[in-house]
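All protein chains but one are shown in place.
A and B label the chains in the order they appear, each numbered from 1.
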Amino acid sequence: MNAMVKNVGLFAIVGVLILLTGFLQSWNAAVLILNMGLISAIMALGVNLQWGFAGLFNIGVMGFVALGGLATVLVSMPPTEGAFAAGGVRVVLALVLGAATITAAVLIHGAMQKGWLRTAAMIVLLVVGFFVYRAVLDPGVAAIEAIDPAATGYLGGLGLPVLIAWPVGGLFAAGAAWLIGKTALGLRSDYLAIATLGIAEIIIAVMKNEDWLSRGVKNVIGIPRPVPYEIDLQGDPGFVERAAGLGLDPVMASTLYVKLLYAGLFLTVLVLLLWMAQRALASPWGRMLRAIRDNEVAAEAMGKDVKRRHLQVFILGSAICGIAGAMMTTLDSQLTPSSYQPLRFTFLVWVMVIVGGSGNNFGAVLGGFLIWFLWVQVEPMGRLLMDVITAGMTDGYWLKVHLLESAAHMRLFTMGLVLLLVLRFNPRGLIPEK
Amino acid sequence: MSSDPYGDRGNKDVSIANPRGTGSAASMQGGGTASLAPGGPFLIGESMTGGYGKGPDILHDCTISVDKGEIAVIVGPNGAGKSTAMKAVFGMLDLRAGHVRLNGEDITALSPQDRVAKGMGFVPQTNNIFASMTVQENLEMGAFIRTDDYSGTMEQIYDLFPILRDKRYQAAGELSGGQRQQVAVGRALMTQPKVLMLDEPTAGVSPIVMDELFDRIIDVARTGIPILMVEQNARQALEIADKGYVLVQGANAYSGTGKDLLADEDVRKSFLGG
Partner (left out) sequence: MDFLNAIVALANYVLVPGIAYGSQLALGALGVTLIYGILRFSNFAHGDTMAFGAMVTVLLTWWFQSMGVSLGPLPTALLALPFGVLGCVFMLLATDRAVYRFYREKKAKPVILVIVSMGVMFIMNGIVRFIVGPDDQQFLDGERFLISARTFKEMTGLNEGLAIKSTQAITLVTAIVVVALLFWFLNRTRAGKSMRAYSDNEDLALLSGVNPERVVMLTWIIVAALATIAGVLYGLDKSFKPFTYFQLLLPIFASAIVGGLGNPLGAIAGGFVIAFSEVTITYAWKKVLGYLMPDNLAPDGLVQLLSTDYKFAVSFVILLIVLLFKPTGLFKGQSV
């Protein structure tokens, strides 16, 4: 009961921090922190499932989040007129050929005897396959990218409601996780960490360079929303009237209203996922997972298929990250591949899980909110601190200028410090595993 | 595992964590000081009671000793605490009662590392060589704490184990099981120990190699170093032993000279298969 009080208290503190932001800074900033906090909490939930409950070290969170973002574009953007006719068929054909080449290589690897002949056959197949793939793909890509490159120049999406993109984002991430897990967990030794790190970079590289897919670094903007537009609300007399009744001006009211609608959607997803995660972990499946984690040898001796369980939990955790990624891109209404940085999307999520408490879903959620709050607020706090430090210095003194300019970089330093302090003095996190 | 905040949650990822060569939980370093305690045998673990860490007691009032010029052998059934008794003498166990005395000093409080400096040579049962290093480097590492010229000692060891001289520039991990054991014993001898302790030196080697290893051990004993040895192959071990201890469930069951024990009806029936 005591622990319960403490945990509720911890969540209350985060709530108060967000409320304080509302009172001291602006309510828009506060609700934005809340929204991104909800998304961060979902990401942390996914990583916690993998690390906390199965000891799997996923440092490619960024890749799964980005795949979710890609799903948003592919599902909800309107199809580019004429793009599919111009080059879409070739692109699809090329992708099928590419996949067929790899499948054939895998089949050869399985079917032929080990030796130089097999190696040679595979190399020839892969090299020839690669050139055929490029020969089919390149003209298609050129044709697609030639269509009004300033506005589109890509295949576009299916034009479906954006909410459908969230589960699809999860599916994309799950698919990638299946591929990675199959390969990395299937090796004689486990190489998951480096594999996830690498695949995440590859996913980002693809999204930055394959303009036909998601416009690359030109970004996709104006992704449809699941909520009304502010401008429409401000033009709606009924809304303006109700806002005035609350003593708010229409602009403020509309921006807040939209953000709160998002918050409602995100909260629904978080609660749903949290409930499912808790249920899954209390089930025999979850108990087996923890049994494997605590004593793999014994679990294996009891006939448990450890690799299969690990693969399952890795896919599930990654899918959750994918859903969070799709939600984030929906909130931003744009996909900017160059904004995906490992520090922000992989390692920060790890800080959330460790600080919150690995192995405890509520801990991960708390960590998500708290660390996101810090991530946002350390910058103004750092500036404040630097103002105080440099108060005694004359204006224009080089050190003062430098300190004030560099205050923005306090953020990374603080995240590292928080992580190390928690690991040192409270290694099981704020809400430890029971 | 959830109780251990510094545990690995079952993570086996070799791309981030190196599982090889990590130390056991037993602390090899630090510890107390030795005090004078003259009299008694050259090395004795007297009335030892204790276990690993906070775990249950494995040894119960167990006494093991060896004197100058002797080979003492600890035998007994599986799980009798043979290796544990030897580790207790070497300081890798938490003793709750009893003493260990070496050469007129009480060394009960010393760490294993300090006991090596006091003149104990210990050859663990497994992982007893530096597999990636050459035979010669293994011997050099054995002499790590020596500040004097140890080339003479190395020559003596090459004379004792001629095969090692031939393989001196080969990685020790590439040698056969019997040769690895010779490297391990040679490494321990490099400190010029006052007493040599061997934990099942013949484990996992073929009978022919086993005979050769026993011959080598006798050769070592002839150089004047007392030897304390744990052995699975009780009959052969007792044949070369001056003194034998039969342990059962962490306590002394029988002790006497090797010959006496071989002749003892009870011992033969229970432990030597008739």
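Miscellaneous remarks
We take it that a contact is a pair of C-beta atoms (placed from the backbone, for glycine too) under 8 Å apart; a residue touches a chain by one contact, two chains touch by 3 or more.
Source: prediction; values computed, not measured.
Partners of the chain left out, restricted to shown chains and counted across the full complex, are A, B. Touching the missing chain, out of A:I13, A:V92, A:I194 or A:L248, is residue A:I194. Only one residue from B:S24, B:S176 or B:S206 touches the chain missing from this view: B:S24.
The residue touching the chain not shown here, chosen from B:V14, B:I163, B:V209 or B:V248, is B:V14. Contact residues of chain A toward the unshown chain are 55, 57, 130, 183, 187-189, 191, 193-195, 197-199, 201-202, 205-206, 208-209, 342-343, 347, 350-351, 354, 405-406, 409-417, 419-420, 423-424, 427. Mapped onto chain B, the interface with the missing chain covers residues 6-9, 11, 13-26, 28-29, 112-113, 116-117, 122, 124, 127-133, 137, 140-142, 144-145, 187.
Following the convention adopted for this analysis, only the chains that are shown with their structure count from here on.
Contact residues on chain B toward chain A in their complex (touch as defined above): 1-2, 5-6, 8-16. The touching residues of chain A, when paired with chain B in their complex, are 51-52, 54-57, 189-195, 290, 292-296, 358-359, 427-428, 433-434.
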